[in-house]
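Only one structure is covered here, and it is reproduced in the block below.
Complex shown without one protein chain; remaining protein chains in place.
Lettered A and B in written order, each chain numbered from 1.
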Amino acid sequence: MSALGRLKSWEGLLLALLVIIVAVNIEHSPYYLGVGNIVNLFQLSIEKIIVALIMTLVIINGEIDLSVASVMGLAACVLAWLFEMGTPMPLAIVGGLLAGLAAGLFNGFWVAYVGLPSLAVTLAGLIGYRGIARILVEDHPIGNFPEWFNLVGQQPLIGPVTVSIVIFALLFVIIAITLHSSALGRLVYVIGNNLQAARYSGIRVRLVKMTLFGASGTIAALAGILYAARLGSVRGDMAAGFELDIITIVLLGGVSIFGGSGNLAGVGLSILVILNLRNGMGLASITGNTQTSVIGALLILSVLVPNMAQTISNKWNGRET
Amino acid sequence: MNWLQRYVRPEQVRELSLLLLIIVAVIVFGSMIDNYYTSRTFNRIASSVAIITIVAVGQTLVVLTRNIDLSVGSIVGCTAYFTGTLLAQNNDLHPLLVVLAAVALGSVLGAINGVFVAWGRVPSIIVTLGTLAIYRGLLVDLSGAKTVTTDSLPSWLVDLPRVNLFAIGEFDFRAMFMLALMIVIIFQVGTSFLALGRRLYAIGSNPDAAKLIGLPIKRLVFLTFVLSGALSGLAGFVTLARFGNITVEAGRGLELEVVAAVVVGGVNIFGGSGTIMGAMLGAIMIGILEQSLFRLQISEFWRDALLGLLILLAVASDAVILQRLRSLWARADLKFIAKPPDDGPAPERRAPP
């Protein structure tokens, strides 16, 4: 099977899964199709799926960023800390975004210029950035943000659609264009496919990696700030542990952890699959570890079943795998 | 020096650079903390790294073959809990049987991972991200929120953390630390000298070549997952002994600590290089940093920020020292072979599978 065929079948599989899940949800819960529920379905995980978009690029490029959740927390805490010191809210937001950018570039520096594995660097970042967030807010939550800030996170903007959802949609388009029809996007794939070859052919590997890590930090910070607006108050443990959910979404989207393959359509479908599944289970009162177990099983089966099918069909055709 | 350079490669002394960093860390902390150079500090660090080290040995085996096992924390939790329940119901079970039960349960859970990865051809990160959630979910469902409590366990187990195998002066060598050390030595010897061990390196550094020369890749990968599960099971037993009270939360988040130890220990996450000793040194390095930060007279809230920074510094200085060593060797080698063009860091990267 060609790489293209494999990818197509992957998205086909996700689409089929999505159809099944949606059908079951409609059958099962009268509340599922309500406009409010569909908005909630996105809104409840909006920060994770925003970060999943940029994580897709990072992983296709052959790296990983485990620090995103801590950067989300850091940005929210920087914002809250600045706000508490009397900084006007718009400036505090800029401060939060800059903190994210700085954290991302700091990761990028060690990966691109010093040559450390991104897993190690961002694992240190996961601990360290959370630590800085903790220093800023210590043990007291910060809230009472200006009303408009909370409204941004909680109120609909166009019809029932919230600001965060609009931002997600815009980012999806921007990142899709960047990845699939820009020079940078091509470089992301080339480097992810074969770093050595990319280097020998004169590609500015370091610049690309710095760009991606910087973008990852900034977008994580944006997501963290939206999270703060949605919840209306900030604590040191904000978004802790989100990284595994984010990476799960990207991997289910068919992106190879070794880099070089995957696309944004797959990740988009994966987002829809996971969000609808979670929502359906939530409405059916399936929560906690049972819910995560089902998603875990889905993750394994979605790769296992096509593999098995292929093996069987190859045997049928009398070929060796 | 020339003689040395001919017979020893930088990769063979790679652990030395980490050892050097550990010594530096101990000296620095010693100058900042009163009563640091005491047997107590040694005992604390030794017993705190035992669990991580045991799991990290199994993780290293898996990582060598270009795979990863993220389900270890859930396996530790399951084995600690279920072995504890078993023991609470049959207090006079022979200790050896208890350990065997823990290892067996761990092996079964590891084997499930292994089957999916080796024969199901599902990437290991996907399988173990899935089983990380599934094993924990099973534990929560099957336990009915009950806790294994210390008073229901036999006294030999509860007292195990206190058992000293021997002591040199004030320095206790406790049974659990020695167990971890023994595991490290066994697997270090195994991976260095046994053909089986060397094959793991072959698979990780070049899977295609390994296949061409006819290595049973599937069986070997399966074996590493079983071993990782078995060692996690053993760590589950140690967890049970150490904490006595086991809730369904036991071992949660352990996977990240273990991966950190392995990565700091210089094991290449993309397979093919790194050693068991290295993983242990990584665990010890992190243990020293954590334990020492606990004792520094600093605000609670600064600890994590410093820990992150110090881990990064450890990894970075390790890389720099190694690079220096390599270029030193390369200069000596120049007479024999041409040096590859060096226009960027980390040239030892993998091709996509």
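Basically, contacts are C-beta pairs under 8 Å (C-beta built on N, C-alpha and C of every residue); 3 or more make two chains touch, one makes a residue touch a chain.
The working rule: contacts and distances are computed from a predicted model.
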Among "NADH-quinone oxidoreductase subunit H", "Rhamnose transport system substrate-binding protein", "Tripartite tricarboxylate transporter TctB family protein" or "Imelysin family protein", UniProt's protein name for the complex chain that is not shown is "Rhamnose transport system substrate-binding protein"
Touching the hidden chain, out of B:Y37, B:W156 or B:F294, is B:F294
Out of B:A250, B:V263 or B:L306, only one touches the absent chain, namely B:A250
In the whole complex, of A:N40, A:T178 or A:Q196, the residue touching the missing chain would be A:N40
Residues of chain A touching the missing chain are 29, 31, 34, 36-37, 40, 44, 134, 138-141, 143, 150, 153-154, 230-233, 235-238, 240-242, 245, 278-279, 282-283, 285, 287-289, 292
Missing-chain contacts on chain B, rising order, are 35, 40-41, 44, 48, 51, 136, 140, 143-147, 149-151, 158, 161-162, 242-245, 247-250, 252-253, 290-291, 294-295, 297, 300-301
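Please note the rule applied: only the chains that are shown with their structure count from here on.
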Per the C-alpha centroid definition, the whole-Å distance linking chain A and chain B comes out as 28
Per the touch rule, the chain B residues reaching chain A in their complex are 116, 120-123, 125-127, 129-134, 136-138, 140-141, 256, 259-260, 263-264, 268-270, 299, 301-309, 311-312, 315-316, 319-320, 341, 343-347, 349-353
Chain B partner, complex, touching residues on chain A are 62, 110, 112-117, 119-121, 123-132, 134-135, 138-139, 192-196, 199-200, 205-206, 244, 247-248, 251-252, 256-261, 288-290, 292-293, 295-300, 303-304, 307-308
